[in-house]
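A quick write-up on the structure given underneath.
All protein chains but one are shown at their positions in the complex.
Per-chain numbering from 1; labels A and B assigned in written order.
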Amino acid sequence: MTVLGPAPVPARAAEGEAPLLEAANLTVRFGSPAGEVHAVEDVSLRVAPHESVGIVGESGSGKTVTCMSMTWLLPSPPARYVGGHIRFKGEELRRNDEAQMRRIRGRGIGMIFQNARLSFNPAYRLGAQIAEVLRMHFRTPWRAQLPRVLETLRYCNIADAEGVLQRYPHEVSGGVAQRVSIALALLIRPDLLIADEPTTSLDLLSQIEVLGLLERLRAETGLALVLVSHDLNVVRRIAERVVIMYAGRIVEEGPAHEIFAAPRHPYTQGLLASALQRTEGGRLYELPGTPPDLAALPPGCSFRARCAHAFAPCTSMPPLLPAGAGHAARCHLLAREAADG
Amino acid sequence: MASDALLAFEQVSVTFGRHGRSRRPVTALDHVSFAVTPGRSLGIIGDSGAGKSTLCRTAIGLVEPGEGRVIVDGSDLSGAPASAWQRARRHVALVFQDALGSFNPMRPVLDGIAMPLLSYADLGGAALRRAVGEVMEQVGLQPSQMTRYPHEFSGGQIQRLAIARALTTRPRLLILDEPVSALDVSIRAQILNLLIDLSRDLALTCVVISSDPAVVHYLTEETLVLFAGRVVEAAPTAALFARPRHPYTVALLAQRDPGIALHEQGLSGARAQTRLAVEMSGCRFAGICPRELPRCRDEAPEPTPLGEGRMVRCHSLAAEALAGETRKG
Partner (left out) sequence: MSAAAEDVRARPVPRSARRQAADAFLRDRMAVAGLIVLVLAHAAAILAPALTRWDPTIGDEDGILVPPFSPGHVLGTDEQGRDILARILFGARLAFPEAVVPVVAAGAAGLVLGLIGGFFQRVIGEAVMRTLDVLFAIPMVLLAIAIATTLGSGLPTVILSMAIVITPYIARVVATTAAQQRSAPFVEAARCAGFSEWKILRREILPHVIPAVVVYGTTNMGAMVVFAAGFGFLGLGAQPPTPDWGAMISGGMRSLASAPWVSTVPGIAIVVISLAFNYVGDGLRVALDPRLRTRL
């Protein structure tokens, strides 16, 4: 496997290793006629080298805003960055430093999005767009790049690599476009790939292909990955560590196998039970109610209104409480359990 | 074919002419047959472009089949006049995939829900409101919300409203086109439970069309797997999910099982355009299939029974079954 250069270090980040990407206390809000929308509140996230982190949440949970903010991609206004720092390989990413961000985006942090076809310019052939990006990053002639481009496209399961380069974005299927965008991200050799709902808008077979590709990338290269998805099955396949978001906050994070086997936050428990089709007496487990309005968040725990375990302390926002090694949940129940011994 | 079927397709084909850039006619449905009997809900698993929507629209008479027969409540309605369909739709209701879009944004939801009542029952004013309020309560909404506009409802509520509209004529069969695909995970379970409750309480039989196998697994007794307009596998739901046979079904279900590595599935990424064009011969899954035989590209596989009410269209599986029988014999 030569696509990503020399053989990679096997995955698995050591505890305490310097993180590749670190977001601290990120808070992002949006103005709206109904009041200020608290899209992301006090989110801190660490991604170690070669680690894959899955961010799970429903619509409005803040998962996409969080990952867009990793490279300060949200236009401001309307987004208002209220607070937070982002460090990449120890370097502070300054929000208004366009030169720095151009260097980091792509080369340091690659990104792929839900609708890959829209992330290409419809007026140019795919080949021309790949060439343009590579010229910007490497300053080597296209002819010299071409073999590597074709190899990477083939690695991404695109058999007719030469043909695809001659096509316009609308001439390929969504699945092919998504694989081309992954190939393009890989060509720039990023340290970290952020994938925002990479399979959501694809047909079933393309989902399988793209997921399989991401799986293979992880297995063979150990490329660090942040995967944002509402689909627990997707996250369960790819992520080693899982972050669950609800109403703009991280409510639980921990190793994937622990989260899926023994979730601690009532929201995670409900989400898993309803998503994985666990039934009780012929009916699915269901979380009652709907997520709160982000423009008018009630005080205290945002999940309180839907929670079967809510008790007096829930009128105040709980902190993220430890629930095992590298595992934490934002729930007062944990404090009570700890107190009960 | 069961004579008590609420809805039956017999060898139904639908072809659309001059489709897309290639301007070649494509087959949206290719000799599709099935029968839905009371109490045995049917699930149809299919991808975008598999012909799911065409199937829905054919089943309620919005699309006329090019070939074959569509039988609703025992009467053959293929080529029947609009008035016959009109009578049939009283018992067969469709819940549209785009629930929000199926309500006129310029009119209160009351008007949208009341549409079937205006045609099928001569109700007016207070009686109409009462009837609409009743179905809204059935789907867990407050009747007082009926004067609101569609955009004032959340995704889950709109889906409930769409179901409410389908219930107004007290149908026996409900066709649900991707009932939960637009919804968040936690809302999805609420709607699925609602459908379970309704079909139990109102003795409804459902046809559930979904690209999410889990939805079909949960709601139905019988399952069809549709690929590029053809039924590639049909079996009782429990049997199909316990042991998928057709390579396409196998691939779809593998995605839901994190124990199986997808890139080792042997599906060919060299997938050209799905073989939809009419003149293409052979199996539509050829070129993608991990168990492809030389004849798959030229010869369309015929439906082969595999026992336990299961049918597949696959040369490889048919050959395997034949070999098994000869060994036994």
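As a working rule, a contact is a pair of C-beta atoms (placed from the backbone, for glycine too) under 8 Å apart; a residue touches a chain by one contact, two chains touch by 3 or more.
All values derive from a computational prediction rather than experimental measurement.
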Identified contact with the non-displayed chain, of B:Val12, B:Leu42, B:Leu141 or B:Ile288: B:Leu141
Touch criterion as defined above, residue of B:Gly156, B:Pro213, B:Pro258 or B:Pro301 at the omitted chain: B:Gly156
Contact set of subunit B toward the excluded chain (per top definition): 60, 62, 86, 89, 94, 96-98, 101-108, 111-112, 115-116, 118-120, 139-142, 144-145, 147-149, 151-152, 154, 156-157, 160, 165, 190, 193-194, 197
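Everything that follows uses one rule, which is that only the chains that are shown with their structure count from here on.
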Complex contacts: residues of subunit A adjacent to subunit B: 58-59, 157-160, 173, 175, 179, 203-205, 207-209, 211-213, 215-216, 219, 230, 232-233, 236-237, 270-271, 274-275, 277, 279, 282-288, 290-291
Touching residues (chain side subunit B, partner subunit A) in the complex: 47-49, 154, 156, 184-190, 192-193, 196-197, 211, 214, 217-218, 251-252, 254-256, 258, 261-263, 265, 267-273, 288
